[in-house]
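Left out: one protein chain. Kept in place: all the others.
Chains: A, B and C, in written order; residue numbering restarts at 1 for each.
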């Protein structure tokens, strides 16, 4: 294995127990200023509501905390360490200037309820970003409230629902292609819609004939991801929109894959009525190990009355403020105004790129995906030969013959110094290898990746066991997920 | 080996070439604002002084830079990862609040020549720290100008030299114990003094008899480290001072080991005339892989006229300022006022501790060193049984019988997850193991260390080769230093 | 690369996009800016955003001191730029820290299990209620008017579109839920009773009494906690079936309203109806302890339309801030911290009582209280604003029945002198009918 692996090696790494195992009475990492008001008798103030014991909360020193989390961090893979080609996740570089500006005092410490008079700075950021996103999507209006993509989907479908109600004829179901991400059907269910599956055709696109057949007055909307989860652009998108609109349905676009379109084409121009964006994908806000995200929803005029409250407006005196009185609104989807900190980062990203930079970014993202497709075609099975946009999906068909599955190949990639691609999604590709390099990767890094993938393919032929047992170079080997789920241990307890 | 090693394990780690090997034309991580003044014709302005080519300077993208240095960083051991018991280096925790306050705008961006009127903030920090250090050392005045310990030594000896000149009888030599750090003799030479060696007695202390004999009118000063480099407090310190003073000599104290004394005893009280401090040791400013440091020099009244210029003063109007006109001054030892950024951190450290905290810190540092001494006594040879202060020095005498030297044991410690102790210093202990835990280490971490040291001692008995070949777990094994020095390659060159 | 792919220009790659839709012009977004310009832009916005003001605002977003090491640690690329920890072998850092987070949330709330985070306190409350709906098979909900008004709005959004009937129980003169009224509202159809404690007024509810009533009728009790620091000194609602918490107080910047950190904690037996991610302990092939995402069969990527929620990306990095904050203060510090909040608030309430009416004084409170004045609080606030001070939140919009009332908050960061200054400024206008000039200012500071 050694000689094949060029990008990674082994190195000494610190073990670290649970913080509770380091705790001992008397250690402390906190210090409060002297109290400048009279002490109070807490039991007198709180009576029976007083709490006396904080159970097993830890007691540790500051250096122990620094070491604890520093050591833990070294067990993670991250974009900052190398290519992270998770398909559908757009793991691009997270610029550090975004983090810096998000921490500028007045921006980091503004209270959501401080008077609008002294909130113009935040509101200006809010407005500028909103306008940029509307321009980028080609839509008419936007809500920044949703906290993530799925939350945006819910917000979007709520508006769809409110729209049909306002039309006087509520509808029952949402059409969702079988290639869709799990949040799409889950969201439809959350807003009380029935989900109807839509088959993909041999090109991996929506089967327009099938759609024609399935479309009727009961269908509230079609939730479409474009480019879809195969990285394929829905070429019949205009037909699709027409079919829906003809029967009064709406076209919802899951914008998770906007990184393939920004600056090159605008969903609003090809018939989309409502869509969400993932600022934590396309607009470079960091994933942070699973969030926070931000899932703004951009809409066409017809849906504007239904936007969640409050809505940002420019007031008579020219200052910015929020409008709360919107009778047809679907209501709030969360407290305050959304994940504002992510707006700051996303705007900084747009400013750092500008119109040309944004277009360039999209072109590079698509170019990189096609470079990888070219590099691995033949070595791995390509179930759909349709042109690739920002990501390419292979299958493990060839390797499966040797009993090696996509997850095994993924684990082996770890030994080669890469984070795995997305496995087992989209569902229409059994044993999928979903690869999205993003624009951030250099040719050098991608060549190493292609190399690694080819080398693994050879290993599958020569000795599949190495691959089946992978990873070999991590501080823990494959973990027993079944055991974890059968008898869940979801918290530490002191040994008794 | 595996089962013995509890604190560390192996984990996958990214390789990384030299930045020049990643460079390719057109890549960029910089962007300048549009020019708001007319463009200029550079060759017209600079003529023959114009430069046209920047040679092999790299061209890389921002994410490549982030990854480059992030990957490199993972090859380092650091206090933040674990115990770093380098004797004489006082590798204590570097509080993060120090870093935060050093970056506050007006403090990070103040220009050294900005009018004093708008520099009162920096000068106030300067003054407060100076007063704290004077109080801690028990001296009368201080200069903050020296950039590190060795620089402080030079500054101190220059004042000694100027003092003797002022007395009308310059002197020729400096007495330095054989246990002293290399910078002591090197400094003496730099200021044109002859170095005379002073033998240590069987307790590892200055041989008072010998001193008595060697002391005469040619001796400008004795440079003494106290506690000395064996971690031993010079109990006859008062006698020593008397002997020097009787013959008009001065007592210079190397304050590198102040972590053993702060809050418990003050050098000024036991006869020291001049001493330097290492803010990057005792006062928690980070080592940063070898600096920046700060080596203030505290002195007694008699040396005050000779302080480097400028000297901080309180002006008639109560504001702070610098005095430049000091005819007897030894002159400047560097531009501006010293490593101010380190003053900020040191003051923050003093504030975070306060009087009780500083005393506690010293007590813990000494307690920890003695705990380790106790734990390893018997397993390793203790050449001097004299009481230990903040650090303990063992020798490899027992292990040497098996051909295993202190450096081998040090390398093996790496496999166990620790940074090695200081090796082969002080010179009076052949094969020294110089261990300084500092107050920052918890009992848990020290127990692991004692454990590791004992386990290595066993390995030396059972199979010395494991130790001789160590480290086994690092991405590079022992490096060929002889080759490096024989044909030095001190810079990258493009392959021709 | 073009050559390798075998194309002449990048545009060929965009051929699949119907020509008529391709964008042939530049996007109308700001021109490309240098990093220095970007930094200047946001510094400027910061100066327009209350930089350097003293504030007495709480109401679901609290100004507590954030230990420096929080940002030092979460800024490490290994945490900041990692995705959801699907690949356990190279995500143990994130996974173990979430496991510790879940544990500490359990310790603090007195519950048995906690998830890895929800979007925020309001959505956590809504999802907790839907959890109760699934568990009880009932569909109606009774909520307290003393619950954060925006949390109520969010629940309404989630519930109404699913046809879940909502009824609201008011509060009494003591600022607590009107228990009699609540009891009447609970029916055999009631899936959940949702209250907040300390409630929106800072008043601590009598949770056990309410729990008893709810449980008697087979309804579940969901308690929302918006001020996490209260857990240091206020007994947690152990009688609740589900706790929906907003952990922003634990080291998360106010950030003009987000990102924050919602959490749901409950009893072990309900875990399979719990939304969101869960980390569990397990072992690797060598029997070495490790952590993995578990019980994923509840989640959208497996169950799709049958999932317990559609949540996918949550608030992981914010949960890490919370985790570090809880670790820094720990068993003793959290209590001392809460005590200081209590003391500052007691002092402030005492001072205000001398010049205005402090409502609900009879009931125990944590770090917020309602002050009733003769003057419109918006007028008072425009006066305070001139002294770079942001007064309490005017309640007219949310609770017209309270008249000229405002919600004031004090934390460990509120200084005595700031309190005295504010009290003085409030007193100034005592009795005086708002002057015209002041009226003019009203709109601008109105919420």
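Just so it is clear, a residue touches a chain if its C-beta (ideal position, glycine included) is under 8 Å from a C-beta of that chain, and two chains touch if they have at least 3 such contacts.
As the structure is a computational prediction, the values presented were derived from the model and not from experiment.
Asks: Write out, one label after another, the shown chains that touch the chain missing from the document.
Replies: The chain that is not shown touches these displayed chains: A, B, C.
Asks: Would you mind spotting which of B:46, B:213, B:246 or B:313 touches the chain that isn't drawn?
Replies: Per the contact definition at the top, the residue touching the missing chain is B:46.
Asks: With the full complex in mind, choose from B:177, B:255, B:338 or B:431 the residue touching the hidden chain.
Replies: From the options B:177, B:255, B:338 or B:431, the contact with the absent chain belongs to B:338.
Asks: Which of B:163, B:233 or B:380 sits in contact with the chain that's absent?
Replies: Residue touching the absent chain, from the options given: B:233.
Asks: Just one of A:100, A:166, A:320 or A:400 touches the chain that is missing; which is it?
Replies: Residue touching the chain left out of view: A:100.
Asks: I need the residue numbers on chain A that touch the omitted chain, in ascending order.
Replies: So the residues of chain A touching the unseen chain are 12, 31-33, 66, 70, 96-97, 99-100.
Asks: Residue by residue, what part of chain C touches the chain that was omitted?
Replies: Spelled out for chain C, the touching residues are 35-36, 39, 65, 67-68, 72, 75-76, 413.
We take it that only the chains that are shown with their structure count from here on.
Asks: Could you work out which chain's C-alpha centre is the most distant one from the centre of chain C?
Replies: B
Asks: Which integer distance in Å separates the CA centroid of chain B from that of chain C?
Replies: 47
Asks: Between chain A and chain C, what is the gap in Å from one C-alpha centre to the other?
Replies: 21
Asks: Residue numbers in chain A touching 2 or more other chains?
Replies: In chain A, the residues touching two or more other chains are 62, 66, 70, 74-75, 79-81, 352, 414, 471, 474-475.
Asks: Pull out every residue in chain C that's touching 2 or more other chains.
Replies: 32-33, 35, 37, 69, 72, 77, 90
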